[in-house]
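With one protein chain withheld, the remaining protein chains of the complex are depicted in position.
Presenting chain A:
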Amino acid sequence: RDFNERCAQCSEVNWGLTDGGGFYCRSCHNVIERTREVVNTDFITNSRVQTISKGSKKQEKNEGGCEWYICEGFQLVLKKQVEALEALGVHPQMKDEILCNFWRCYLQKSKQAYCKRPAAEAVKTLSVSESSTDVDSDPERPSLLHLLSLSESEGDLQTDCSSFASSVSKISESTSVYSGSVDGSLYLMKNQKEKLRMTMPMTLSFCYMALLWMREPITLSEFLRFVVEGHIPYLNIFQHFPEKMKLCGLDLKIFCVESWPVYEEVFNKMHELAAYLDLPRFPDITESCFLHPDMLCMKYLMEANLPDELHNWTCRVVKKIGIGEVDFLTLMPGNKSTRKVKYDVLAAAVIIVVLKLFFLLDDHYEWLLSEFAEERNKNNTEVCIFYSGSPYFEFKRWYEVVKHSLDMKQKKLDEERAKYLWRCEKPLFYSVKKKSKVLKRRQMVVNLQNQFGKLSGSVQRAKKPNPSSFQLSWSEESTDGSCFHGHSLKGVLQEKCGLLTAMNPDYWLCTVKLCNEKLCGHLAHYREVEFPQSYHFVLGLFSFLLRVQPSYIHDEVCMIEHKLFNKKLYKKLKYNTVLRK
């Protein structure tokens, strides 16, 4: 699929593979003699023997393995990930068209920088390699010669790769750094400033980028949560590499991760990638999109067990500050002036701002309102229920119910984190010398796991739970009143000039002045002790749901507040931190 040459017959670039591994043009079914060479990878177990040189030094080292390049490995990783996404319900188009194209584009961009040799020089190298028998380049690589003899034009991708391959073999022979892949050492050594070097976390950026392009109904935080929960392969993904692709030495540094990537990392990388690939404007995010703040607010309101009525207000805020606009929401790669939109964090922040609008959240007012509502609710039960309809929303009760569930979930999550198993059955070793030691250790670990596993009582290793979009759920049928969706905001609303507004006249800004994000990376600096407990609680709730740090959401809240109170801020003198609406 990386073969970009035009078909001789129909001039299309639309290649496929025959069962025999030969290339054929999909448009006109022209079969050519070229066979898959090492660079192209849809690694299936019956890979072409022609491309695998027998008796080469590397061959012996690999013990029946084959030569493979790092990018092939990553291609396989991406393939597995997108297949998992497909299994979760993502449209197959993502795999066949979107991600595929992104990847191809990336390969092109980065490979051109890899070689650093203009085409002419590349040809020179070719001829040198062909004629000599005693040069540094490994003479026992018929595959290379095979390639070279087949290459047809200078600017060809294959040629680039061939010269690249030859340069690699030169370098790796001289430095003799060990890796199962052909270019492992080179990959890590080279100065990667001009191009984006591929890493494991970046595979997630790729996936997310494709998901965003397709406007699939999944947020980044959800996606990352699925990764951590094991629904998307990430950790130990090399298990899925075919037998022949031996992983050792420096490859481990590249493919074996021992940490979960965080939202910020994946998010920033994605944008870097989009710009690097020179992608055009992404498909529009409109009001009907899942990622639109109105939609996400509805979802999060439900998950946070807050009254549905609040949704009207989140929509109003969204509208007022213009964050529901298509141009604001749609990603325009390379545009450095606009702030990159984090759809999920944004929606959470909107909800928090609305809560502040109604309840102030200064550790005082919200409890007063709650008492008031409680009184009303008590009185109402004495009067006929039919009149009042839904009960008044009581902040206090909501806090107790949600906190209880949240604490339980958090505790469970903390335990799960402590119980993660990072290793897998497939052994990893840096060098063949260490292999036996590694295997022995693995055996001991398995023994110990069995021995102590039996003593763990009836606790089983829980099966992977089915991926669910909601982490907290509240049943509207429950009679204990623990679901607040239907509750009313009557107690906190008042009518003024024929319009409904919040009773709360006050508001406090999270920060009077925003930091310069480019300088210190944040819009504000959140410290728990400086803010009310209720605010911290609400931040904590969404922090748990989205698996991001509270400060991350706090930044968004500051941003929204500054948009909302823009005019007032400019009018304000320095003494005020509390504004009157």
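FYI, a residue touches a chain if its C-beta (ideal position, glycine included) is under 8 Å from a C-beta of that chain, and two chains touch if they have at least 3 such contacts; residues count from 1.
Basically, contacts and distances are computed from a predicted model.
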Since a chain is absent, check the UniProt entry for it and pick the matching name: "TAF1A polymerase", "Telomere length regulation protein TEL2 homolog", "GPI transamidase component PIG-S" or "Elongator complex protein 4". "TAF1A polymerase"
Residue touching the undisplayed chain, where the options are A:A87, A:L368, A:M408 or A:L448: A:L448
Sole touch to the unshown chain from A:R423, A:K490 or A:K568: residue A:R423
Out of A:Q93, A:Q239 or A:S259, which touches the unshown chain? A:S259
Name every residue on chain A in touch with the hidden partner chain. 258-262, 264-265, 414-415, 417-423, 438, 441-442, 444-445, 447-449, 451-457, 459, 521, 549, 552
